[in-house]
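Quick notes on the structure that follows.
With one protein chain withheld, the remaining protein chains of the complex are depicted in position.
For reference, chains read A and B in written order, and residue numbers begin at 1 within each chain.
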Amino acid sequence: MTTDAPQAMASTPLYQQQPQPVPATRRLLVSQSLVQPEVNALQAALAQFAEPLQVLVLGESAVDPVALDSVEAFAGPQLLRARLQTLLATAPVGTRLYLCGDEVFLWDCRQLAEEAGLLDEEIELFRTGARRRLYCVHCATFQDITDEALSECTCCGVQLLVRTHFSRRLGAYMGVCSDPNLPRAEVRP
Amino acid sequence: MSAAIEVRVAAVRQLTPVVREFTFEPLQGRLPGFSAGSHVVVHMPLAERTLRNAYSLLSDPTERGHYRIAVRLQDESRGGSRFMHEQVKEGDRLQLSPPANLFSPSSQARRHLLIAGGIGITPFLSYLPELRARGADFSLHYAFRGGLTDAYRQQLQAELGERLSCYDAEAGCFLDLPRLLGEQPLGSHVYVCGPQSLIEAVREQAAALGWPASRVHWEVFAAPEPGQPFVAQLARSGKRVAVGSDFSLLEALEQAGVEVPNLCRGGVCGQCDTRYLDGEVEHRDAFLGAAERATHLMPCVSRGRCGSALLLDL
Partner (left out) sequence: MPVTFKPLESYRDDFSFANSAEAIRRFPFPFAEDSYMYSVNIEPATPREPGSVFAHWFDIDEHYLSEMAERALVLEKDPDRCLVMPHMAQAAWDTLEMLMEHLAADYPEHFELRREGSDWLWINRPLQIEQRFTFGDPASLPCEPLEYITRQVQGDFAVLDQRDGNLYMDAGMVTCPADWSIKFDAGMSFTQWHAPVPMAHQMGVFERALKYLLNIQVDHPVRRLNWTMTINPRLDTSSETFHEWGHERSQITPENVARKVHLRVELQFMPRLPRSNALLFGIRTYLISLEELASNPAWACRLHRVLRDLPEAIADYKGLSLYRQTVVDWLAQFDPEAVAA
C-alpha cells in the first residue's frame, strides 16, 4: 500500500482531551510548556485528583507555584529526560504519567517511560503543536516535519508521501516514495 | 477440535489427603512440547457421561518425556475429580487434548509476583524452571491450609528459599495484598491462580492501587456451575438437546455428538462462542462484551434460561 489517502488508520495515534478518571498512587505530568491554554486546562483537571501531582516542564515557564505541589523546570530536553529517568527508576506500579507536547516530544518521552517499565495503559498523551516525526522507509532516516503531506528525505532525497501509518516503537509516521516514476537525483545510499 | 493425545498413567502419587498427582507418558511417539502456564484437558469416561476437565501441566517444560498434573478432590465434584482420585490407576489409558496456554508469563515483565491459592499452585510449577532459566526476578506467594492443600510445599521451600512466602490459614497466617501489591517497581506483573475469591481480591486490590489490567494475570479452573435444566434447539441440524442441571451446554452438545471448538472450558478464552438466534441466555463468561452477548453465548459456562427454548446456529 503506497498511495493511501491521508485518513486515520488503526495504527494512527489518538490523543486525549481529558485525563481518564482511573486510580493511581502517584501522578506525574511532563510537559513541553506550561503556558499554552491546553496545558493549563490539563493541569486544572489533574489538580482535581486527590494524589499529589509532580510536574516536570521544559523551559523557564511561568508557573503558579500555589496551584501545584511540585514543579521542576529544565533548560533543555536532555536534562528533562535525565530527571524523568531518575524518577521512574524508583517509581512504583500505580504511577500514572501524563505527557503533553508536540508528537516528537510525546513519543520521545513515551519511549523513555516504556524503557522504565511503564505500560501503554499507564501513559496518557495530550498533543499540542504540529511538530511530528517522519521515517523514510527507503533509507531509515528520521526528520521532523509539521502538517505537510509531502516532504523530501533529507538523506536520500526521495520525495516522500507522509502516510498516516504510525509506528509507536519509532515514534514516527511512514514516509514512502510519492511517485516512483519521478526521476531522482540519487538513489538510496 | 484438535485430535486427542493417547497417554498411559505412569505414576500416581497422593500428595495430601485431597491432592493427587498423575504422571502421563505417551502411548506412542512424543508428547507435544509446551510452554510455562499451559494446560491440557483430560477426558474422563464416567459410566454415564464423558467429563472433560482442564488441568495445568506442572512438569518442567524442558522435559519432553512426560506430562504431570495434580488434581484436588472437590467436595462438590460432579464426578471428575472423584474419578481421578478413585478410579485412575497406574497403567490406565487416558485421552488428553493437546496443550494450550492461556496463562503465559508476560514477556514484558521484569518482576513476576506469583500468587497461588491451594491447588492453584499447579501452573506456577511449570513457571519456576522457566523463570529460573531466564534469570528472572520473581517471588512465589503460596496460601493454603496446612496438611490439606499445601501440595509441593517442602519441595518449594527447598528450591526457592527466600523467594517463597507461605501463608497457612490453619496457622492464622494470611496474605496481605495491600502490602504485597503496594510499592512494587515499574515492570512488575502479578499472576494469580486459585479460588475465585482470591482472584477477585487480587484483581480488586491491584485495580485500587492503579495497576492496569495488563499487569494482572489470572487463571481459574472451575467446573461449570450447575443451573436449571433447559432445552437447546439446533437450527441447522434440527437436533434437540436437553441440558440437565449438572451439565454445561457444551457438555450436552458433545454428548449429543456436536463438537464445538473449545480450549479453556471455563468462560475465558472465547474459543467456543456460538451464535444463537432466539431464546433467553444466562451469560456466565468473562469474555464476551455486552454487544456480542446479544447474538453469541459461550456454551462452556453459559446457559439458556429455564422455560425459554434456546435456538442455536449450529
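One rule holds for everything that comes next: a residue touches a chain if its C-beta (ideal position, glycine included) is under 8 Å from a C-beta of that chain, and two chains touch if they have at least 3 such contacts.
The structure presented is a predicted model; accordingly, all values stated were derived computationally and were not measured.
J.: For the chain left out of this view, which of B:15, B:156, B:269 or B:297 touches it?
T.: B:269
J.: With the missing chain put back, one of B:16, B:81, B:101 or B:274 would touch it. Which one?
T.: B:101
J.: Which of these, A:81, A:96 or A:165, touches the one chain of the complex that we don't see?
T.: Residue touching the absent chain, from the options given: A:165.
J.: Could you pull out which residues of chain A are in touch with the chain that's been left out?
T.: Considering the whole complex, chain A reaches the absent chain at 1-4, 9-12, 135, 137-138, 140, 158, 163, 165, 167-170, 174, 176-177, 180-181, 184, 187-188.
J.: Even though one chain is hidden, which residues of chain B still touch it in the full complex?
T.: 2, 32-38, 61-62, 97-101, 104, 106-108, 214, 261, 263, 269-271
In this text, only the chains that are shown with their structure count from here on.
J.: Between chain A and chain B, tell me the centre distance in angstrom, where each centre is the average of that chain's C-alpha atoms.
T.: Here chain A and chain B have centroids separated by 41 Å.
J.: Can you check the complex and tell me which residues of chain B touch chain A?
T.: For chain B paired with chain A, touching residues are 108, 110, 181-188, 207-215.
J.: So in the complex, which bits of chain A are touching chain B?
T.: It comes out as residues 22-25, 88, 90-96, 116-122.
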